[in-house]
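Now for chain A:
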Amino acid sequence: MSKFMPFAGTMLKNLFSKPVTTSYPAEPAVYPERSRGHVDIDIEQCILCGLCSRNCPPRAISVDRAGSTWKINRFDCVQCGYCTQVCPKKCLKMTPGYQTPGADKKEAVYQKPVEEKAQAPVGGKPVPNLEQCVFCTLCAKKCPQEAIIVDHAEKKWELTAEKCVGCGLCASNCPKKCIEMK
Partner candidate 1 sequence: MADTGCELIPVTTGEFLMKVMEMKAADYRLMQAHAVSIEHGYELSYTFGKDYEWVSLRLVIDENEEIPSITHIYDAAFLYENEMAELFGVKIKMISVDYHDKLYRIDDTTPMKTL
Partner candidate 2 sequence: MASKKSVVPFGPQHPVLPEPIHLDLVLDDERVVEAIPSIGFVHRGLESLVKKKDFKEMQYVVERTCGICSFMHGMTYCETIEHMMDVEVPARGRYLRTIWCEMSRLHSHMLWLGLLADGFGFESLFYQCWRMREQILDMFEESTGGRVIFSVNAPGGVLKDMPSDMLHAFVEKLNGFEQELHHIADIFLNDYSVLTRLKGVGILTPQEAHDLGAAGPMLRASGIARDTRKLGYAAYGDLDFDVITSDDCDSYARCDVRIKEMYQSIELIRQAVDKIPAGDIAVPIKGNPDGEYFMRVEQPRGEAIYYAKGNGTKFLERIRIRTPTFANIPALLKTLKGCQFSDVPLLILTIDPCISCTER
């Protein structure tokens, strides 16, 4: 059963054919569509709730609510994509293209433009108008921190203030528009 030099054919063929490797960086790299290269943010939609920062496994993201900035240290990021799943506004996306090597770890800073009249209220805690409230429990379901407890049968509305991050999702989702961020 033992053969003598069965590899000789492949070896001679390889001697006379061009290399299999691509000549990167002379040719640009081609990444498939789903490639998880780096995290991109649509900063207009970001509400600075900080959920991505709290859930990032290597803690590469930091959110400054006072200064309205969203920072990511691209050298610490492991491209896992968990932040894209936890973002309540779905403004984070994984796009192809890897961070090029560098001499020191720089952070990429995104500044959120501060508007006169903010669309989604940021900061403050939700205060419902209990006379208009129908206890539909939608605010409790939308709360990313599970800080609101609503009981439809007992007609109770309760907030755990320490858990609330003031993201305003409850106010924007209320069908009766009866929650105010104070």
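The definition used in the following text is that contacts are C-beta pairs under 8 Å (C-beta built on N, C-alpha and C of every residue); 3 or more make two chains touch, one makes a residue touch a chain; residues count from 1.
The set was built so that all candidates are chains of the complex that A comes from, given by their letters.
Note that this is a predicted model, so its numbers are computed, not measured.
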**OP:** Name the candidate, out of 1 or 2, that touches chain A somewhere in the complex.
**Re:** 2
Original post:
Hey, which residues of chain A end up touching candidate 2 in the complex?
Top reply: 1-7, 10-11, 14, 20, 31-36, 55, 57, 78-82, 85, 94
